[in-house]
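Presenting chain A:
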Amino acid sequence: MSEIRFAGYGGQGIIRSGIIAGKAASIYDNKHATMSQSFGPEARGGACSSQLVVSDSKVLYPYITVADILVAMSQEGYDKFEPELSENGMLLMDEDLVKPKPPRGTMKVYPIPATRFAEQLGNKIVANVVMLGFFTAVADVVTYDAMKKAIPSSVPEKAVDLNLKAFDRGYEYGKELLQK
Partner candidate 1 sequence: MKANPKDVLTGTYYIDGDVACGYGALAAGCKFVAGYPITPSTEAFEAMCRRGPQVGAVFIQMEDELGSMAAVIGAAWSGVKSMTITSGPGYSLMQENIGFGAMVETPFVLLNIQRGGPSTGVPTKTGQADMMQSRWGSHGDYEIIAIAPESPQEMFDYAIKAFNLAEKYRCPVMIMSDECVGHMTEKVVIPEADKIEVEPRRLFKGPAAEYAPYKPDPDLVPKMAKAGDGLKLYITGLVHDERGYPVKNEDYKAAYVRRLIDKIKRNKDKIIEIREEAVDDADVVVVSYGISSRVAIKGVEIARENGIKVGTLRLVTVWPFPDERITELARKVKAFVVPEINYGQIVFDVARCSHGHANVVLVPHGGAGVHNPNDIADAIEYAAKEKKKIQGVVEHKTRLEKLVFEGGYKLKE
Partner candidate 2 sequence: MNSLISALHKGIDKSGIDRTKISVPSDIPFVPGVIKELGVDYFQTPRGRAIAFGTGLKLGNPGLKVIPVVGDLMTLGGNHFVHGGRRNMELLVLCVNNFIYKKIGGKPTPSMPAAFSPYSTFEEPFNFPHLGNSCGAVYTARWTALHTEELAQSISEALHKRGLSMIEVLAPGPDYYRDINDIESDILQFYYENAVVKNNEDPRNVAITPDEKIMVGKFTDKERPTFIDSYNVQHSKILKDKFTPHGTVSQEQKASGDKNV
């Protein structure tokens, strides 16, 4: 079972990230995945996070107790959810937006300039998908193929190409990073 937290601010597509990953895991990888979301007081601009519990058996308790993976796309999100991350966990973060504390225990930290990549690809809005590609590469929770299948049905039709490109960009960056 893995417990994953995506955190950022509203408008970054944090919840969409959870949905895409959950869909990939539950429909295309045939696991069980429960995604729940929490907004800040406002739908946008405020702190926002989604939690994803992926398991081989039915998910009974739908929330995170200790997170295995934290995907942080804002400082606020990082500050808020870093404490719940397991000491053996994994931190994925946007290196332009998050300045992390020194890691605890055997925690692994993987930075990526996701927002910058997205801007280079032409739209800041796909930063979350860059991050998802990166997540797929380094975290090994969902398979690459499942993610590739899950994206087209989860984003607007016109943006599928851009999103797939963004996903690959993040995925490749992740693979490169792992090789280093």
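The candidate set was assembled so that all candidates are chains of the complex that A comes from, given by their letters.
As a convention for this text, a residue touches a chain if its C-beta (ideal position, glycine included) is under 8 Å from a C-beta of that chain, and two chains touch if they have at least 3 such contacts; residues count from 1.
It should be emphasised that the depicted structure is a prediction, and the values quoted were computed from it without experimental measurement.
Here chain A touches just one chain among 1 or 2 in this complex, the one numbered 1. The touching residues of chain A, counted against candidate 1 in their complex, run 18-19, 22-23, 26-27, 32-43, 59-63, 65.
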